[in-house]
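Shown here: the complex without one of its protein chains, the others still in place.
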């Protein structure tokens, strides 16, 4: 019963099969192959507009590279204090931007708001002694399993435009957010004012695949140089393209996300009904955060439940801790129900 | 008939099969899985000593990251003027080292010599106005299909030690060099004084896999941070580990390289006997560089031969050009013979 | 009546005179001149031990360069949330370290504590997904005009040693702190566990002069390269050396600081006795922070008082604001008394 992360699960069979199929024959290297071209085109179809899309291997690379096209070295980027780019990527954004300053806003629920962003921007009163505010990054779904409503994104993008900032979306779990919102990819992104995004696939069934998608294509100028010098241009690029094609084909990505979200909601209901655990945030995507008693830690481990004790002490009182359970496209209802049973 | 590069070919069936096998069940993410651990250990066995090995996705990342552990931002790195790190990686070494200076030595045959390195070092007379010489990088096999003899490497490493420099080997085609030299991996590297290497697998049958191998393990301290912030730590790391295990298992890597080299030699013999083409360098690994008349360019293309016209004008006279033909583990003797026939 | 900053005042006559004297004749360039050598040696005498000292032009350069020798690109540096390096240097530390992460601890009074540092370090639980904690920087005197007691520094340095971190001191106003503490330079720094410092002179009477002083001389290895590539090695270096010699000669630096501190304390007493203003922090060096009513803002301006309204809303209630008044070596008692009178 592995609830540690969605990335502990393997590759969806249809994606694996696509890799095997793509293996036949020779193909032009370094991303000039047909699979890659079609994948980039398919992303445009998915988003219902021309986009500039670049396939890369990890979410950290996708985020840091996207930001490097949006924030100058002397710029500041505003994000949540617990954003992946802030606390999980070992300074990759700083490396790829050439030293930009990430400013983390500490707000409950894993989401930042136009209000707190504006308050922070109003504090930039030191002229060039401050870095230049350049972009905002939101994580959709957030690190805490919550999902930005379209109105929340629009409020942020309206502020961004008004202040001359760019808006980036870390979509490592974009599919989960999308099915949660029940809107189109276009509505969830550029129609709400997002300029560029990291479009995640790895956590949702791919092997190693993310795309940097630019809705504002002016930002994509020269991006191929950035990807190359970051060591993210695969020589056998067809294996990224093939993954993406299979991921999008027949809405596999949405089906996978729907299943994961459903499992998380099933678990959340169980937690809500539990006598020993309690939800701290609504499970709007595929993650469930629950406060549970310390005693339960060993019980769960003994029963073979793998999960993460989450850093931070905001939610848990003495004698208890915050646990994160992540559901994936492969998580079974049986496993969820056994976990609920264990939680009492 | 694709002789454009060894990376236009797909994945060896045994490696692809390993990916499929590794897909079962869940696995700890971010390189803490069993496949990765075993792969790192296997590399130690291959090199007959303790090594610190780190799996990454591209050769550019392997090189640039390895160098970032060997050359400070204010340092200088000496390499061949046509080295991959110098002309094919869009400044990745500069990015990952934080701006170190690459100094390219222009020598015939794709190989640098202790003599030219020493002469260059003797030119560092400007104290801190010059960058600090910190490391040397050699490419084995070289970009021109030649192979450093052990004595040549030892002469360079002796100089490196004497001058306080580190020695890096770009082994994107290490297997091809190794079977050409007919020595052990240990003899070809650390026993000859190499401190760290990029151990290539992609060009020789893997999907997307290189390893940074540190023989001087002190250099590996903190390297996990460097890999992480470069966006090269895969969440589903098992798929790198599984590739590496299959690549090394049963000496697949050596068999693949032997075949590729044999095909290149078969072609080289054909070129040597040709009336219209001529060899410019010995084909010591899996690449053949031949000067051919301009007229032949279209003939070859019409016959379906894919290859690269190589930049630079050192070897070709008027009315002719330098062509590069690369053999791979999948190149067939029939294709080679047809190419020979076309070359006349 | 200029209380805006200590850097709005000019150069002390003895330092200016030293520049004129040093102008005679020719001198070896790039810091190899006698003035520079003697200045570096004098710093060793001042600190009663061998030090490695490097003269530079600005405090930002001193800080960022010193940190670049203490924090790797993948490292984390802990400092106060309002430290100069955090909010006043436009990302210079990020530039010179190659992208290290600055982590600001938000504590009252402008000083960080061993306790909050340790709590922060305990939050580094994500292995290489976190940057590697590498150093701590304290500002002495702090940005809020407070001064670290030796015991506070020792508690931090003990923690730093125990956790394998380096300790840096931003001493832009070191002289002010030193005379406030009434200890020796040695006691205030390396004897309390400081590894390296930025030794400020500009704010205290020099024209443009700071020194990076390494007590742990191992950190200074290669530092001359860092200074050079930062554009901080003056060709006519004698004019930095001459400033430093005059600054230290006859304890000018301490006399200047004593005067500035005395003026600040005179003002602080006036504020304490005022009916309209109130002190928010003890004036331990040469800065006075006072909360004053909004109405007073225009009154002061009309009377020719120049000062800064300080960012942040921690101390001031509605209808009032936080004002910073800085005293310098040239601030007159008359000006202070007039300001006190205006404050009512």
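Order of writing sets the labels: A, B and C. Residues in every chain begin at 1.
Everything that follows uses one rule, which is that contacts are C-beta pairs under 8 Å (C-beta built on N, C-alpha and C of every residue); 3 or more make two chains touch, one makes a residue touch a chain.
None of the values given here were measured: they were computed from a predicted structure.
Novice: Of C:19, C:150 or C:183, which residue touches the hidden chain?
Specialist: C:19
Novice: With respect to the chain omitted from the figure, which of A:111, A:132, A:238 or A:315 is a touching residue?
Specialist: A:132
Novice: Pick out which of C:95, C:271 or C:316 touches the chain that's been left out of the picture.
Specialist: Candidates C:95, C:271 or C:316; residue touching the omitted chain: C:95.
Novice: Across the whole complex, list the residues on chain A that are touched by the chain not included here.
Specialist: Where chain A meets the chain not shown: residues 30, 72-74, 98-99, 127-129, 131-132, 222, 224-229, 233.
Novice: Please identify, in ascending order, the residues of chain C that touch the omitted chain?
Specialist: So the residues of chain C touching the unseen chain are 2, 4-5, 7-11, 16, 19-20, 22-29, 56-62, 64-65, 89-92, 94-96, 202-203, 207-208, 225, 228-236, 238-239, 306.
Novice: Against the chain that's been left off, what residues of chain B make contact? List them.
Specialist: 73-74, 87-91, 94-95, 98-102, 123, 125-126, 128-131, 311-312
Everything below uses one rule, namely that only the chains that are shown with their structure count from here on.
Novice: Could you give the separation in Å between the centres of chain A and chain C, each centre being the mean of its C-alpha atoms?
Specialist: 41
Novice: How many angstrom between the C-alpha centroids of chain B and chain A?
Specialist: 34
Novice: Chain C: which residues touch two or more other chains?
Specialist: Counting only residues that touch two or more other chains, chain C contributes 73-74, 98-99, 128-129, 131.
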